[in-house]
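Some chains have been omitted; the remaining ones sit where they do in the full complex.
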Amino acid sequence: MKPPLEAAEQLLPDIQASPDDRHLAIDRVGVSNLRYPLTVSTRDGRGQTTVGEFNLSVSLPHDQKGTHMSRFLEVLNEQPSPMVPRDVLKLAQDVQRRLQAPHAFVRVDFPFFIDKPAPVSGVVGKIDVRAGLSAEVGPTGRNDWMMSVKVPATSLCPCSRQISEYGAHNQRCEMEAHVRIVEGASMSFEELIDRVEQAASTQVFSVLKRPDEKWVTEKAYENPKFVEDIVRDLALAMEREPRIAWYRVRSENYESIHNHDAFAQIERDLGR
Amino acid sequence: MKPPLEAAEQLLPDIQASPDDRHLAIDRVGVSNLRYPLTVSTRDGRGQTTVGEFNLSVSLPHDQKGTHMSRFLEVLNEQPSPMVPRDVLKLAQDVQRRLQAPHAFVRVDFPFFIDKPAPVSGVVGKIDVRAGLSAEVGPTGRNDWMMSVKVPATSLCPCSRQISEYGAHNQRCEMEAHVRIVEGASMSFEELIDRVEQAASTQVFSVLKRPDEKWVTEKAYENPKFVEDIVRDLALAMEREPRIAWYRVRSENYESIHNHDAFAQIERDLGR
Amino acid sequence: MKPPLEAAEQLLPDIQASPDDRHLAIDRVGVSNLRYPLTVSTRDGRGQTTVGEFNLSVSLPHDQKGTHMSRFLEVLNEQPSPMVPRDVLKLAQDVQRRLQAPHAFVRVDFPFFIDKPAPVSGVVGKIDVRAGLSAEVGPTGRNDWMMSVKVPATSLCPCSRQISEYGAHNQRCEMEAHVRIVEGASMSFEELIDRVEQAASTQVFSVLKRPDEKWVTEKAYENPKFVEDIVRDLALAMEREPRIAWYRVRSENYESIHNHDAFAQIERDLGR
């Protein structure tokens, strides 16, 4: 005997399952702008609860009219918790299986908080990093996943410093790294953030007392970087990390002397 | 003997504490666009961890040059947890005390998730509501706090239904309620959300199986409402709730037949 | 004989015009997030074509079920062009008349471009300012209108400069002024922008060659300002301008050393 929900469903026509004769397969169909809680694993193995923005989709064969959207939501209710980065692959496999689809795609972005002691006073506060995970699984077991972080920092302009009698324009910047980890390896979000943060003129902090502010100001002035320097130093940091197989790094500077931003980007497959 | 940080701070001039002679008091000065974790109390007394967007500020007397921004962050590190709605007042009092300010203002917005069973199948999924808390404290013990929710729902147009042979245009809408609770009373976010949700043509859900979709479609058609109807029914729901002393309700409909939205708003002091 | 459209309309029931028995007047009902072209008058009397984001609404008496939303759009099709700031009042009066409403409210925000020569090279480029107009008209001829600008600039921290051996943190900031003009006077957007721009450490520019960048860097360093200083200098500029009857000024600094912003705000009725 069927369970009641399945029986009730079968009394209603399943239009999504009907055939389609336009001979056009769909690359991706699914749900987006979907906010759902998730718990992400931290370096110490514990979990941090945050709010994910999910995008879940599958490919649809040419002869099938529609997908069953409610199943994406059901998969989210059974997500791994706490989620280590590579669990995003499991989530994509769950989507693929539950929707019986040739391909499945998952992307989720969320605020990830790190505890950050001020450089002199040591007072600890939290800084939010925009973190992300994505995965793609295909019909022949081909699968792929990536992790990403977008880290706020300070950049100080070398040209401005050099040509001016005093001072140098500086600004908040956001440094991004999207990386593919080599087969079998793993990396925590904190490890990736550590590597990214080194590329700026100086890091940003949550609580800064006066001795900290002095330190940060002087550190940035001693360490001027164009957006081009930052993106190259980001790239070098990725190349030196043997666990990274592919990367795309980017920096965006919210220029203090303009009403537009400056950005630079490098993408490289390291063939590892 | 002074603690080391305080000693180090005093070696550096405190410009913020120096006098100002422009004879202009500042209404509000503080920090904004600040993301920080918070744990909000749920109806059952447990906590839900989410991500707040904070705006913290104080008034500044005319003869003082600046405020000490780092103290706002220190207050956040000691926030009540889990936070019941009226704790936002305590947070504002902490800001006032820590910054030795005549007035203090706090506002925080965050996604709040509710478990929502589908109407027929009963399958449970989470829906995100945009919730908020704000408080203001003044020099003579005058204080004030509010809570708010922004709840997604469906609206179906009565005019479209009436004049058409079949069908009726409908759309997602967002219903907002900002309320002040009467002295000594309390209300959970879930209680406020329950009152708001009743005002729409039908609620929205996370997981909808076919029998649920049939129910939701027919329910909306049986219950057509203009944006004017929704906002009036929101107002009635607030007036019937004896714990509410003041309200501002609003609905915004993402019209399916236009590329702009329709909205309506009512604000009323119930003098309770 | 009636025109055909009116005749066709009358064949269909007008549900909006039917009575309502909830005894609740609606403060505002209308359209929002509506993008429409508009042509704004520039200082030289010519027009600048831009894209407005409109919010148009009316009040609705307690005994009327709904408003006629399509009429808002019809009013937009007949807007004054080019629009001088006080024409927003005329637009609100048109809404009031067309919808036969007790009150009407109009708000529109749009990018307004100014030509800005670099400080040394004189190379001219355009900077976008976020400008706005709003108006409110009531049943007894009471009416009110305001103009606003949000101007990007640079702020440099006096504390950071004072306590550091070299350098000083600086950042893009946005300075806002909302003003009510005294009865019978007028002001162009450019005049208001000129008064606002003076309050920052330095202005921002479109094209900056190296001699310009040197000038801007040194100018900011010579002119350090807290967000509190900026908002006070904005307030002073408003008070010194006899055509301004009421103002609300605000500065928001995108702190280069933090991942949050700093802001300050002053509102004052000058009773002129």
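The letters A, B and C name the chains in turn, as written, and every chain counts its residues from 1.
Throughout what follows, a residue touches a chain if its C-beta (ideal position, glycine included) is under 8 Å from a C-beta of that chain, and two chains touch if they have at least 3 such contacts.
Since we're looking at a predicted model, the values are computed, not measured.
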### Summary
Expanding from the 3 chains in view to the entire complex of this file gives a copy total of 4
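Criterion: only the chains that are shown with their structure count from here on.
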### Task
Using the contact definition from the top, classify how the chains connect: line, ring, star, complete or other.
complete
### Query
Where the centre of all protein Cα atoms falls, which chain's Cα centre is nearest to that point?
B
### Query
Rotation angle for the CA superposition of chain A on chain B, to the nearest 5°?
180
### Query
Once you find the CA centre of chain B and the CA centre of chain C, what distance in Å lies between them?
25
### Message
Taking the mean of the C-alpha atoms as each chain's centre, how many Å separate chain A from chain B?
### Response
28
### Query
Rounded to the nearest whole Å, what is the centre-to-centre distance of chain A and chain C, using the mean of the C-alpha atoms as each centre?
36
## Note on the structure
By the touch definition above, chain A meets two or more other chains at residues 128, 206, 208, 210, 214
### Message
Which residues of chain C touch chain A once you look at their complex with the stated criterion?
### Response
127-128, 152, 154, 156-157, 159-161, 163-172, 202, 204-206, 208, 210, 213-214, 216-218, 220-221, 254-259
### Task
Give every residue of chain A touching chain B within the complex, in rising order.
5, 8-9, 11-12, 14, 35-37, 49-51, 70, 73-74, 76-77, 111, 113, 120-121, 123-126, 128, 206-211, 214
### Summary
In the complex, chain B touches chain C at residues 12-13, 15-16, 20, 22, 24-35, 57, 60, 65-67, 69, 158-159, 162-163, 226-229, 231-233, 235-236, 252, 259-267
